[in-house]
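The other protein chains are all here in position, but one chain of the complex has been omitted.
In this document, chain identifiers A and B correspond to the written order of the chains, with residue numbering beginning at 1 in each.
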Amino acid sequence: MKVFDWLGRITSVIGVTIFSGMFLMMLYIVFARYILGITTDWAEELVRYLVIWTGCWVAWLCIRDESHPSFELFLTWLSSGMQRWFQIVISLIGILFCAWFCYLSTFLVRRCYLHSSRSETLDWPMWIIYSFFTLGMVLLTIGYVERLIKFITAKPSTSAI
Amino acid sequence: LLILSFLMSVFEPQRKPALASPTTEKKIVLKAIHAYPVTHARQWVFETMNKMIGDATNGRVKIRIFGAGSLFSAREEIGALIDGSADISLTPTPYLIKYPATKPLNILMTIGSMPTLEALCEVEDLIMKEGWDEKWLNPLGIKSLGLLPYTNGGIVASSSPIRTLDDIRGKRLRWPVPGFTRDYWGALGCILVTVSAAEMVSAVQTGVIDGIITSLEAGVTTKSYQVAPYVMRIRGLATDAPVAFSMKTWKKLPKDVQVAFEGIMPKLIKMSRDRLREETKHFDETLHKESKEYMMWPEEIEKEAFRLWRPLWKKHAQLLKVPDEVFNKIMEINKKYK
Partner (left out) sequence: MAMIGFLIMVVFLVIGVPLFIVMGGGSSIVAIFSQGSPETLAPQIWFESLNSFILLAVPLFLLAGNMMTTGRMSRYLVEFVDSLIGHLPGGLGSVAVITAMLFAALSGSAPATSIATAAVLTKPMEEAGYPRKMILGMICAAGTIGILIPPSIAMIIYSTLVPNVGVPELFAAGIFPGIICGFIMMTVTGIISWRRGYGVHPPAAWKQRWQTFARAWPILLMPVIILGGIYGGIFTATEAAAVATAYALIINFVFYRQVDLRGTVRVFYLTVKQTGMLFMLLGSGMLLGKVFGLIGLPQAVVGYVGGFDVPPALLMFALIILYLILGMFMETTVMMLVTVPIIFPVLSVMGMDPVHFGVVMVVAVGAGLATPPIGLGLYVLAGAMDERLENIVSGIWPFFLVLVLSMIIFAYIPQISLYLPRLWLGG
């Protein structure tokens, strides 16, 4: 599973970098308006996209440490053998859903590309901005594939969450 | 979630006929979207349209209104129409700028509306007569049924008096719409800040900004005069919106329904304009009564504004790829109302 660890590390480095950029940009906005007295509409748009990109980009890491909230009461009633089967089913649902959503979002990217729609102030192509969402869904799918492998290969006795 | 899904199942049977798709059932339900409060003229336009089209088609066509951004925000409306997620919108032209094909339509936002609401109406008539709106919107997959004015002009509401050019310079003002139209007030020396409509009034109250540039309507409905009591009526911001139909939906409509829609438009446009004139009078009176100071912008500011803005109009018209022919004709109308 080295590949996944490697991907995880890259994702977190990039995620933290984008997020830090967003944070600095935010400070710049306050400074620019209050001290320099200049208009910062482009920065205001940029920070919005930066933070959504961060969210989409790193969401799959939460699969790896099981921090996406879910309703766990039912699972705790089951034996650990049954739990493992349910975890496999959940991972499969995760793969299906995220892949489906990735597919759906390509329509959005495609539409923006075809009509060459641009963002409001930065005037960036919207298809690039939206493709981070597609990318996030790809990563989430990968995350659930890793989770599936983890539960399939795990010994039944150690598979409890 | 259990409770909710139960509710869903209870409500489902009643909804079924109303929600069937336009092509298969006799009854046609169209989704109309706008992102303004339900007190806004836009809601009225859709309600009126619903009534008129219902009468014209013997109740066969119904319009379901999703107001207050309950389905899409203003900047997403056009995208939703292209895809067919929604059927009709009255998207303000500044939000069209995201799509290059529609850019020339913003000419109205830039120069068409400058003198008065009446000038705007005349420009709209010209554009509709020449079919320019169709020409600019069709490549996007959007059918234009005509243009409607959607605000009754703008105001600058400030926490301190604005009477001279010097009062304006360096003021931090909230600018309402995206796009380069902010250059106009930037040219006068204001610092323009993007603040969401929800935070607009509290931002003035706390002093994050000194005032707001907004529509007459928003100035009245948000009661911004309570925190920004010095109100100056300005030329401009009397902008318009195409009555935009998703081409996907339009093509599926039976021929007679299409004709019915086209048939009600002249009357709807006239009614909206009359209503807007009435509303403008009413809003003017309200602001007169409620604000500490309410005036038309002084001549000093007007002169300087037009001096600075004229070259910008030309520049922006080129940026927007507005054909020279269109630009010149609109400038003629503009001059007439000066």
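By definition in this document, a contact is a pair of C-beta atoms (placed from the backbone, for glycine too) under 8 Å apart; a residue touches a chain by one contact, two chains touch by 3 or more.
All figures in this text were calculated on a predicted structure; none of them were measured in a lab.
Only one of B:Gln205, B:Gln258 or B:Thr286 touches the absent chain when the whole complex is considered: B:Gln205. For the options B:Pro37, B:Gly54 or B:Pro100, the residue in contact with the chain missing from this view is B:Pro37.
Residues 1-5, 7-9, 11-12, 14-15, 18-19, 21, 37, 64, 66, 68-73, 75-76, 79-80, 83-85, 194-199, 201-203, 205-208, 222-223, 226-227 are the ones on chain B that touch the missing chain.
Residues of chain A that touch the chain left out of view are 12, 15-16, 19-20, 22-23, 26-27, 29-30, 34, 44, 47-49, 51-52, 54-63, 65, 67-75, 86, 89-90, 93-94, 97-98, 100-101, 103-105, 107-108, 111, 130, 133.
As a working rule, only the chains that are shown with their structure count from here on.
Work out the mean CA point of chain A and of chain B, and you get 35 Å between them.
On the chain A side of its complex with chain B, the touching residues are 33, 37-41, 44, 107, 111-112, 115-121, 126. For chain B in complex with chain A, the touching residues are 75, 79, 82-83, 97-101, 140, 170, 172, 175, 178-179, 182, 186, 191-194.
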